[in-house]
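Data block below; observations after.
All protein chains but one are shown at their positions in the complex.
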Amino acid sequence: MARRKRSPLSIAACAAAWSGYVFLALPSVIIIPMSFGNSDELIFPPRSFSLYLYEKYLLESNWMAATAESLEVALGTAALSLLLGVSAAYGLSRAEFLAKRLITMFLLSPAFVPAIVLALGLYLYLGAGHVSGTTVGLIISHTVVAVPFVIVTSMAGLRHVDQRLEIAAAVMGARRFLIIRRITLPLLAPSVLAATLFAFLISFDEVVISYFIAGVRTQTLPVKMYSAIHWEISPVLAAVSTLLTLLSLGICLAVALLRRGR
Amino acid sequence: MAYHLKGSTTTPRRRDNPVVFVVPAALFMAGAFLLPLLMVLYTSVGGNALTLAHYAELVSRPLYAIVLWNTLQISAFSTLATVLVAYPIAYHLARQPPRRRALLLILVLLPFWTSILVKSFAFTVLLGQDGALNQIVTALFGDGARIKLLFNRPAVLIGMTHYLVPFAVFSILASLLAQDPDLRRAAEIMGAGRWRIFLAITLPLSMPGVLASALLSMILSMGMFVTPALLGGRADLMISNLVDFHVRETLDWGAASALAACLIVVTGIFAVLLSRIRPGQLLGREI
Partner (left out) sequence: MVRLEGVGRRYGPVTALTDINLDIVEGEFLTLLGPSGSGKTTLLNLIAGTVEVTTGRVWIDGRDVTGTPPMARGLGMVFQNYALFPHMTVGENIAFPLRVRRLPEREIRRKVAEVLDLVRLPEVTGRKPKELSGGQQQRIAIARCLVYDPSLVLMDEPLGALDKKLRQQMQLEIKRLHTLLGMTIVYVTHDQEEALVMSDRICLMHDGRIEQLGTASDLYFRPATVFAADFLGESNLLDGECVAVASESLTVRTAGGVTMSGLTSVGLARGDRCKLVIRPENIALLGPNNVAPCIAEGVLEEMIFVGGVTNFRVRLHDGVILTAKRLTTEARLALTPGASVRLGWRAADVVVLR
């Protein structure tokens, strides 16, 4: 079809959309050049370029300890929420039972409860059980937030796994666990992988709950960043932020590729 | 002769129910999510004392009314701004061929998955006294034109809108993509111009998505903590910041819990409304 002259509406819509894209991209556009500045003050655009801030980040033990703690918590959260979330998604999409809708809503509801409320609840609750301030406590808390996303992602994936394949396997004599292992999980793998990456990232970026329950020894990277922005606005933040942005970008692209493979 | 299944052919077993797969997550959530929430409610009524004193204080002290009003106002304005920014993006994405759409969608997904701290930090750099924006302004109009953009209401609204737009785009895009393209084609053949098609068909049909995105924005912004804490000033305190204040500064857990309980109720109302319109799309992420 030969395109007609573009109408004023479509030009306006296009302009509005692109302004939106620019607005969304703004933080990354600011942060990345900043991170290559070489001074201890925050000036945009930086006067000269170097890897000074990255060096500072890598050499300062505070930052490294926080990063290591975040990594540990995020890996633990990814593993735990994967176990709970994928299994729950399977049950929710393959079983019929009483109050299924209600239970689904319950399992997804942590995504809608304000983080501060959860943070306060976990602070009061874990404090009573002496788990507050430990890595395990952080993993449990982050898993509460990550599980809904794992469930949603896996359920979307399970909708694309033809149930007739599972029935066919059952008729051929396969038991449920064999069917899950040989048929369902291999076909669900892209979604499970995407869910794992999401869970990891959710935990790695989680700040409000961690801010409430992390101890001195278990300060995570976001908590350290939060105080850094709140109290000093240290230029090292630009380097940390750039690395975090790259992590998000990598996970975004990986998930996009997984989606396309489906 | 058939190859028989070992052991299973002679003993017909009850068919197993996959509901057991939900049990671990349900138990975990009961222990690590429901109990903490109940703990908040329990603390808000003064524990075993069962008093409504903390709630009475919420009503009587003007500070709380101001903060609640702040919260509602900031949430409403950022929701409005979010829908206005998100709609053109969603509309633009919906008109793209799938490959290009997937590519452009990364521009929305990246900020969605970027840490709120990274964004807040970026905005402090962008909007600060010597920030990028002020440098442009001073370069153009001299030093006197410097504007205060950080630690005030506009900074909070900008930060919140930036956080909310991706959620809204997903929700509106879903409702735009669900529209039958033949409807537009039919209207075109009947002689309708682009404006008319947009106003008479596209926009009304996308209203559920717009409404869902507005409700979701309200839910998310009411509980916002990081953005007002880092980009706002004293006058921009929201409920979440007050909860934090009580936990850290006054150690008044009862008041903090009562505030949190109010927050649950208010966001709960919006969540129920949202689940009425779009039960399946609650997380805005099912694209």
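A few remarks follow.
Here the chain labels run A and B in written order, and each chain numbers its own residues starting at 1.
Everything below uses one rule, namely that a residue touches a chain if its C-beta (ideal position, glycine included) is under 8 Å from a C-beta of that chain, and two chains touch if they have at least 3 such contacts.
Because the structure is predicted, anything quoted here is derived from the model rather than measured.
The chain not shown here is touched by just one of A:156, A:183, A:213 or A:258, and that residue is A:183. From the options A:56, A:100 or A:175, the residue with contact to the unseen chain in the full assembly is A:175. Those residues of chain A that touch the chain absent from the view are 162, 164-165, 167-175, 178, 182-183, 186-187.
Convention: only the chains that are shown with their structure count from here on.
One inter-chain figure worth recording: chain A and chain B are separated by 15 Å, centre to centre, where each centre is the mean of the chain's CA atoms. The residues of chain B lying in touch with chain A in their complex are 5, 8, 16-26, 28-29, 32-37, 39-40, 43, 85-86, 88-89, 91-93, 102, 104-111, 113-126, 128, 130-132, 135, 162, 165-166, 193-195, 198, 219, 222-226, 229-230, 239-240, 243-244, 247, 253, 256-257, 260, 263-264, 267, 271, 275, 279, 282-283, 285-286. Chain A meets chain B in the complex at residues 7, 9-10, 13-14, 16-21, 23-28, 30-31, 34, 42-45, 83-85, 87-88, 90-92, 94-95, 97, 101, 103, 105-118, 120-126, 128, 140-141, 143-144, 147-149, 151-153, 156, 173, 175-176, 201, 204-205, 207-208, 212, 222, 225-226, 229-230, 233, 237-238, 241, 244-245, 248-249, 251-253, 255-256, 259-260.
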